[in-house]
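Worksheet: one structure, shown below.
The other protein chains are all here in position, but one chain of the complex has been omitted.
== subunit A ==
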Amino acid sequence: MDDQACPRCKTTKYRNPSLKLMVNVCGHALCESCVDLLFLKGSGSCPDCNVPLRRCNYRVQLFEDAMVEKEIDIRKRILKDFNKKEEDFATLREYNDYLEDIESIIFNLVNNIDIINTNKRIEQYKKDNKEAILKNKAKIGREELELEEILEIEKLNEESRRAEIVRIEQEAKKQKIREKELLIDELMFADGDAKDILTTFTQNIANHKEEAAPILPKVTQFSTGVKFTRGSGQQPLPIIEEGPLYKYEPPALPDRCGPDPPPISDIIDKGYLQHVRPESETEKAGGYSSVLPCLRALQDALSGLYHAS
């Protein structure tokens, strides 16, 4: 550790025990004070490799080897886009190839091999898989959110369980003290054989223990997240006065004043649709179907045919 030194001001850990080395995406380290000095304006270039950097991207170096830090950075960035899962591939073989691809890209970037082509490859991938990337990102976000929720719930459960255990322990302690006192009292004031009293007491305690087998409250949970505890503290549901059940009655169809149009099933089955323009893909997405105009035309044609002045 002692040979850690800032490449710019040459300060070492030995001379300044509070020395903190920081790294940025390029993987070159600087000490905290140098970062403060060089990046006063928020951005600047790396003194080692002249890559433009931002101050906010500096962070404390965790690993001794700055290259490891660089790799972590690059890996994070690449995986943001190369976020396919095993489910996205047909075979395991393809998935493994994909993983290998990622690794070789990262390796290239870390070791400055063929950077231009590699970057081109990444761009190409991004372009080709724009939708999939977005989808997976959203998915990951959702999964993380769910995970957090589950963790939260588990934490709460854990806490309540711990509190319960503490309470029970305290209770048991108190019980023990009380029993002891009782025993001493008995021994002091009763005039029976001390041995007898001792045995009856131990028996009593054993009996008690059996009875008071730990009744941990059983917690069940509804999928809606409503906590539901059986036993103590549960209040009966309020009974709501209910009227007669709603009964659906189909609204009366108005008089068509004409012959009945064919039902939709007939329109589909009996070939009416051959004479209507079929709906396009986009129209289908909007909920349109060629059955609708066909039925409407037929209804309009037949409605009013019986009209008599």
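We adopt the following convention: contacts are C-beta pairs under 8 Å (C-beta built on N, C-alpha and C of every residue); 3 or more make two chains touch, one makes a residue touch a chain; residues count from 1.
Everything that follows uses one rule, which is that contacts and distances are computed from a predicted model.
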item: The complex's invisible chain, by UniProt name, from "Cyclin-H", "Ribosome biogenesis protein erb1", "mRNA transport regulator 3" or "Geranylgeranyl transferase type-2 subunit beta"; value: "Cyclin-H"
item: Contact residue for the chain not shown (choose from A:P7, A:G44 or A:G258); value: A:G258
item: Subunit A, residues in touch with the chain not shown (by the definition above); value: 254-259, 270-272, 274-276, 294, 296-309
